[in-house]
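Report on the structure given below.
Yeah, one chain of the complex is gone here, protein chain that is, but the others are all in their spots.
Read from first to last, the chains carry the letters A and B; within each, the first residue is number 1.
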Amino acid sequence: MTTLGTSGLVLNEKLLFEHSDPGRKGYSLPKLDVPEATLPAELCRDEIAGFPELSEVDVVRHFTRLSTWNYGVDSGFYPLGSCTMKYNPKVNEIAARLPGLADLHPATPPHLAQGILELMDNLQSSLAEVSGFARVTLQPAAGAHGELAGMLVIRAWHEARNSTRSKVLIPDTAHGTNPATATLAGYDVVPIASEGILTLEEVEAHMDDDVAALMVTNPNTLGLFETNIESICKLVHNRGGLVYCDGANLNALMGIARPGDMGIDVMHFNLHKTFSTPHGGGGPGAGPVGVTKELIPYLPGPGVERVGDEYRFEIDNADSIGRLLAFHGNVGIMVRAYSYIRSMGGAGLKHASEMAVLNANYIRARLEGVYDLPYKNRSLHEVIFSDKDLEGGCHTLDVAKRLIDYGYHPPTIYFPLVVKGAIMIEPTETESPDVLDEFCDAMIAIAGEARDNPDLLLNAPMRSKVRRLDETTAARKPRLKWEGNE
Amino acid sequence: MRYIPHTAADVSEMLERVGVKSLEDLFVEVPGSVRLKRPLDLPEPLSETELLRELKKLAVKNATPSTHMSFLGGGAYHHFSPAAVDLLVSRSEFYTAYTPYQPEISQGTLQAIFEFQTMICQLTGMDVANASMYDGASACAEAVLMAVRLTRRKRVLLSRALNPRYRATVATYCLYLGLELVDVAVADDGRTDLKDLAAKLDDTTAAVVAGYPNYFGVVEDLAVLSERTHEAGARMVVAVAEPVALGLLKPPGELGADIVAGDGQSFGLPLAFGGPYVGFFTVRQKDLRAMPGRLVGETTDLDGQRGFVLTLSTREQHIRREKATSNICSNQGLCALVTTIFMSLLGKQGLREMAGQNLAKAAYARQQLAGVKGFSLVFDGPSFNEFVVRSVEPVADVLSRLEKSGILGGIALGDDYPELADCFLVCVTEQNQRSEIDALVAALQGGAA
Partner (left out) sequence: MEFPEELKYTEEHEWVMVEEDLAVIGITDFAQDALGDVVFVELPEVGTSVEAGKAFGVVESVKAVSDVYAPLTGTIEEINDDLIDAPEIINTSPYEDGWMVKIRMAEAKDADELMDAEAYQALIAEES
């Protein structure tokens, strides 16, 4: 069988500093057209020790070679659960680079920035329509940043009512950012155990007058819809609390159901997940936040608003929690998300969610019986398996590493923590059935290898540029920068 | 639909394999009471041609350095970016990849971040840098939180000469953490007032925060600020909104800084109306484990080959959860890569030369402006590429008539500094040609309409 993954010539490449040669230049600046100036000597530095000196050719080869050691969505299937690694449309890249959008200074007076403000206002309304919320802020720079904004908004609402509630309920399946964010908002975290989805009873058992909020993810990190969400929200509201929703998994619901219609009060979006903006090797993303009408006054700001035919920044937001960034947010990412939404339209977004869910269920149908499936509820856009039935002394990690040899980026592993040896697969809608079939064939083959020839998994990966890395020494004796010639 | 490959035949076959009759059946666990019973109310989809046409219509409504001469700074700077930067970062193996959790197939991203961490340390004179934060303001806020964690104290002193948006962001992050934020006054030379600092420093102070250069473009006397701060047992947090200045200025690490946070936007990132930019965050070796953000470390693989991995992850949210040093997950990875490529192209000499041009052009502008009747320079401390101008004519009128001459002359300061309501902030970079500076001066000289 010819696998997708194969070996090929890849070039080695040293560190920039190891290439450096005194006197080499990679830049050109015009000659200075005014008299030179100096600062007092005691304010001035010596040369920047260790900073590279390279030609443009050196630098271009360096980063070109580095890029060949990577794997992106454009390389192949990237089924990371909860990350929604869908295809990143190329026209969005052109859109973001348009003169007039890319080179606009954030302090440009609003009357000279009407075009970008209109785009931002339109994006706000589009996201509000998709999610069912009354207003959306675009300021937060990432999902976790949006979570922070959302939890501070919740706290501001409580403080305005002289409430001193100090606790936040968080299911044990939650993404780690949820409890970390609750702590940043000054709350104590109360974990709730869940067997799959949350039940009204479990929430009721923990919900009291000291609970400010419940943080949920819907669909949750097991890929299951929180079927009891409406009654749970009602319960929390009746006891004076609010409900925050981590919107990372919105790709399952567009045009199907809206979190704002479920009783949820605040939700963050991940533009770099649901709305196709690229993941960039670790960002930049964007984490807009949607809220109900009652919470609008507390939103971070100032936000964009339309008054008559004019777009401007809000003037009167005295109750706002303030700003979370120096400027207006990751506008370049907003342009890409806006382009995506305009390219898809409402029916297109719904089709995306339907195909995302179909793809996940197709993988589930093909791999069920080969890998252990801990939850029997209908999966939405992602499916979780475990390594319980894996033979040969192999574990989830070994399956992941062997998948690399087969030419795939591994799924999310060991998350959520409630499933031992979790393998979370989220295909997204941009993958065709033949890609899914090849992936499933690989997963089935690997399960067979675990039984018949486990060394193939235990020694994997063998085709990548580097083999398994010593993470223990990296943590025991951290080397976090180049230290010069040793 | 060009991004979703399924044909009707594909869908039928797949539904059969899944064992359901229709797509509807896949959503059986979503209660009818929350189902959306109407189509989403969004405009009809656009083809690529139509989309770009629409966006170009929006784009022309905006004033940029291509349509106007720009002297805007205040935390975002118009600088040269070499052609190779954007082309390299457009390689899809870089930008369509995710966080390097599987290091064997992410060595490109990981080595580049390691190089970023190294150069940021070299630039700032500090020991450890993380893989990036959202921007300079939020990095500054996280620096304050780190200082609070380390000292277990609750009072934070922030220079009024620190960028007002950085101060506002710190305030938001500290909203419900029981901390006391106190402003320190600005002296006549534009630097932080040492007398006021002495009066406010005490043994409950966790940190002192100052900009370098500060919001007015003035270069603070960091050595003295650090000394006083340390005497009180507090941490010196330095915010660098304009890192081009570090091409010339003594690095904060050599002047007693404990944490240096800043924004790398100047290093090749488009202005883009405010983002994405990139925060950088550096600390001393001894405080490493209290630091937020991702870290890339060097190690070896099974064959002894050098490689890089994310490390010291136990500080972070996905492991430490509610006790994490921060909640940060996705940061500004691709933006950090942009700055890494920029820094390698400019290099040791280029950064110094660029900084020198900024200094010279701003000095020329200051000198010319000082000679215009009705305008005066406000602060006489040493400055880099920004300065404050006082105007007899109302600032709003001045900026308005400059606009009519095709010039974005500066940022009015009145909203953030009531005592400077008659002033505006002017930024001059290597991108401003002499003719533009002369045009600015001539336009100011033109007098009220």
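The criterion applied here is as follows: contacts are C-beta pairs under 8 Å (C-beta built on N, C-alpha and C of every residue); 3 or more make two chains touch, one makes a residue touch a chain.
Note that the structure is a prediction, hence the values are computed from the model and not measured.
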{"item": "Chains in view that touch the one left out, judged over the entire complex", "value": "A, B"}
{"item": "Among A:D33, A:D121 or A:E471, the residue in touch with the chain that has been omitted", "value": "A:E471"}
{"item": "Selected from B:R2, B:K57, B:K195 or B:R289 as touching the chain missing from the view", "value": "B:R289"}
{"item": "Candidates B:S92, B:S313 or B:Q431 - the one touching the absent chain", "value": "B:S313"}
{"item": "Footprint left on subunit B by the chain that the document does not show", "value": "289, 311, 313-314, 319-320"}
{"item": "Hidden partner chain, residues of subunit A it touches", "value": "414, 471-472, 474-476"}
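Keep in mind that, in the parts below, only the chains that are shown with their structure count from here on.
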{"item": "Averaged-CA centre spacing for the pair subunit B and subunit A, given as whole angstrom", "value": "20"}
